[in-house]
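All protein chains of the complex are present and in place, except for one that has been dropped.
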Amino acid sequence: MNSPTNSPIRVTVWGENFHEHSERDSAGMAERYPDGMHGAIAAGLTELLGDGVAVRTATQDQPEHGLTEEVLDQTDVLTWWGHATHGAVDDAVVDRVHRRVLGGMGILILHSGHFSKIFTRLMGTTCSLAWRNSADTELVWTVAPEHPISQGVPHPIVIDEQEMYGEYFDIPEPDELVFLSTFTGGEVFRSGCCWRRGRGKVFYFSPGDQEYPVYHHPDIKRVLANAVGWAAPAPGTDFVVPQVVDMLPPQFEGRLVDGGRQ
Amino acid sequence: MNSPTNSPIRVTVWGENFHEHSERDSAGMAERYPDGMHGAIAAGLTELLGDGVAVRTATQDQPEHGLTEEVLDQTDVLTWWGHATHGAVDDAVVDRVHRRVLGGMGILILHSGHFSKIFTRLMGTTCSLAWRNSADTELVWTVAPEHPISQGVPHPIVIDEQEMYGEYFDIPEPDELVFLSTFTGGEVFRSGCCWRRGRGKVFYFSPGDQEYPVYHHPDIKRVLANAVGWAAPAPGTDFVVPQVVDMLPPQFEGRLVDGGRQ
Amino acid sequence: MNSPTNSPIRVTVWGENFHEHSERDSAGMAERYPDGMHGAIAAGLTELLGDGVAVRTATQDQPEHGLTEEVLDQTDVLTWWGHATHGAVDDAVVDRVHRRVLGGMGILILHSGHFSKIFTRLMGTTCSLAWRNSADTELVWTVAPEHPISQGVPHPIVIDEQEMYGEYFDIPEPDELVFLSTFTGGEVFRSGCCWRRGRGKVFYFSPGDQEYPVYHHPDIKRVLANAVGWAAPAPGTDFVVPQVVDMLPPQFEGRLVDGGRQ
Partner (left out) sequence: MNSPTNSPIRVTVWGENFHEHSERDSAGMAERYPDGMHGAIAAGLTELLGDGVAVRTATQDQPEHGLTEEVLDQTDVLTWWGHATHGAVDDAVVDRVHRRVLGGMGILILHSGHFSKIFTRLMGTTCSLAWRNSADTELVWTVAPEHPISQGVPHPIVIDEQEMYGEYFDIPEPDELVFLSTFTGGEVFRSGCCWRRGRGKVFYFSPGDQEYPVYHHPDIKRVLANAVGWAAPAPGTDFVVPQVVDMLPPQFEGRLVDGGRQ
């Protein structure tokens, strides 16, 4: 059975940690996210999932961006928020994360992470979109009511103010589409999307601009907690990346091929 | 090559033809749709597709609802608009249409046709949805820009006034999602959806309430014309419904199964 | 979190229970399935899932085929094996099961159940296929290694003797394709397929002809146990069928629509 294990899901919350320290809006950031955006996301997961998770954080300014082999080897689900410094992420780290996903690690790509190296590599497309930052109200509607990620949230989730992300969103067609967002301006966005890549699961969730306190919103915290549960690999996953198999001998060797009984 | 044939696509535009004659709003209907809604839809297809199509109409009040074996045998694509009298559609006719779709006929289900017997049978779900008739503006956004059905329409299509259809729309996940609609009220709807059933193709398109002149809108006419082209069966389709095959003998009979050269 | 509940999954194993008592092969059936096919399936689930499930059986010869409102109201996942007497299943019972699935109950359709009334209704297609009963070896290959249903089984599963089911299988494209089977004769079949319908999940699994002891095969038991876990509704599911929502007032009523800050 795909039964629950008693071991907690090991989550690493990765943050770019740039806006928190830039001059552009450091006062606002300090007010909204005194522990950083990654700190808020991590706290929300721990609050909702309790003993079901073991959460750590890692940030881009750390050596190897905080994503050493050791850290990834102990990560079941990685969350990724980046925005201003995507280009400065080391390709070797991206390779490492990519391989870990293909081997079974779940990954949650958040908001402006749509343009991260790891997401565009997993998708194979530009992941471009339309946007406008005008404090639109965002409504997040569920189109997969039976999906684990949509459990326990209202229809719609109401986010009073958010940056607008709109279509066309240049992504492969999602394996499962969970949420659609609308904005006061009339735009629409596929805001909650699932894919499988290799043995790993990928969830993109768009709410969460740094200028708004979205990660304190109880329904958003619920979605992220649900998504961690969904993206977690099956118990016993060995995180081996799919590889070429030299297959010998034939499976049917020695078996009869005849017209058989009828 | 799956090349175009010179034969026109044979289209039957089916209309419930109820509102056109009911006392509820016969004056308004006569103004918006002097030739009936089916007449307007048929005229739009002929206008845009010219010699590429041979269009006829059929209505529910005709014998066998106008969908005799003879008519269906000469139909490549059927369009279906119904609303008030779904329950009065003869099950034998629904069976006939269903079999024709499984054999290869394309079908376009329009607006309130979501509750028709043929659509719910093809889908296997309730096809229920949320709605409000408050003359919302509807925006129709393309999320599949390469799809044949979305060619030649703006992003978004603007419909000044329409009935609101919103999620949750209880349908199987579309094989291809082409359009998403938003409404002034903030709601969202998967308004252009494709499925394959048997050998036939199904397209659901939600704009088109009888209280608004939607089928005269040039972009809506374009979508319907595109959808007829998409839903048309491949040249040479024999319209045979998939059936049980008693498969003898084994395909591999007499073939070697060995470890082979390397 | 979409966390596990401590309550066991309530499973009803439904069996046609015809071959067990027909003259055609009652001796063979008694040897292979002394407790009926439903008995073997139920025993396998209990063996593998233990306290995680509460399993009961129901058979076609019982009043209301054993699927009364009371039974269904206490069923989270239903398994369905039928073959010779599909046509004798009461439409009212099929309606009841259908509504329960749309409300959230999982359903596993087994082998010749492909032609059951409930499966063809959920699919909207003929569900026809090719077949040959010549004791082919069947290999069941995993094409979704991360899927909960494929955990813990070899690649491939080897079934020494089975009836051949081959393509073309007239089904809607699966939402998730988990297994592909090959046969000594060279045929292929989409043998493990997932769909969502309404709020419920559907899994079709083809191994399991009555002439072979397939449901005693340890890997097949594992697949069925995994599938019960996958198909089980989320904790707290209320089993309400999706229905029309009369949506008032507009979500955006009173909210500003302006060009906003930038």
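To keep things simple, chains are lettered A, B and C as they appear, and every chain counts its residues starting from 1.
The criterion applied here is as follows: contacts are C-beta pairs under 8 Å (C-beta built on N, C-alpha and C of every residue); 3 or more make two chains touch, one makes a residue touch a chain.
In this text, all values refer to a predicted model and were calculated from it rather than measured experimentally.
Q: Among B:S7, B:Q74, B:N133 or B:Q243, which residue is in touch with the absent chain?
A: Considering all chains, including the one not shown, the answer is B:N133.
Q: Of the residues B:H65, B:K201 or B:H217, which one touches the chain left out of the display?
A: Only one listed residue reaches the unshown chain, and that is B:K201.
Q: Among B:G66, B:G82 or B:G104, single out the residue that touches the unshown chain.
A: Selected residue, touching the omitted chain: B:G104.
Q: Can you tell me which of C:M37, C:V77, C:M105 or C:L180 touches the chain that was removed from the display?
A: C:L180
Q: Suppose we count only contacts with the excluded chain; which residues of chain A make the list?
A: 102, 121-126, 128-132, 134, 136, 164, 166, 168, 170, 172-173, 175, 183-187, 195-198, 241-253, 255
Q: Contacts of chain C with the missing chain: which residues?
A: Contact residues on chain C toward the absent chain are 137, 139, 141-145, 155-156, 166-169, 173, 176-177, 180-182, 184, 186-188, 190, 248-250, 252-255, 257-260, 262.
Q: Which residue numbers on chain B touch the omitted chain?
A: 1-4, 48-49, 52, 104, 132-137, 139, 144-146, 148-149, 151-152, 156, 158, 175-176, 184-186, 196, 198-201, 225-226, 228-230, 233-234, 236-237, 242, 251-252, 255-262
By definition in this document, only the chains that are shown with their structure count from here on.
Q: Which chain lies at the heart of the structure, taking centres as C-alpha averages?
A: Chain nearest the centroid of all protein C-alpha atoms: C.
Q: When the centre of a chain is set as the mean of its C-alpha atoms, what distance in Å lies between chain A and chain B?
A: 36
Q: Using Cα averages as centroids, what's the distance between chain A and chain C in whole Å?
A: It comes to 30 Å between the two C-alpha centres.
Q: Where in chain A do residues touch two or more of the other chains?
A: Residue numbers touching two or more other chains: 137, 139, 144-145, 156, 176, 184, 186, 252, 255, 257-260, 262.
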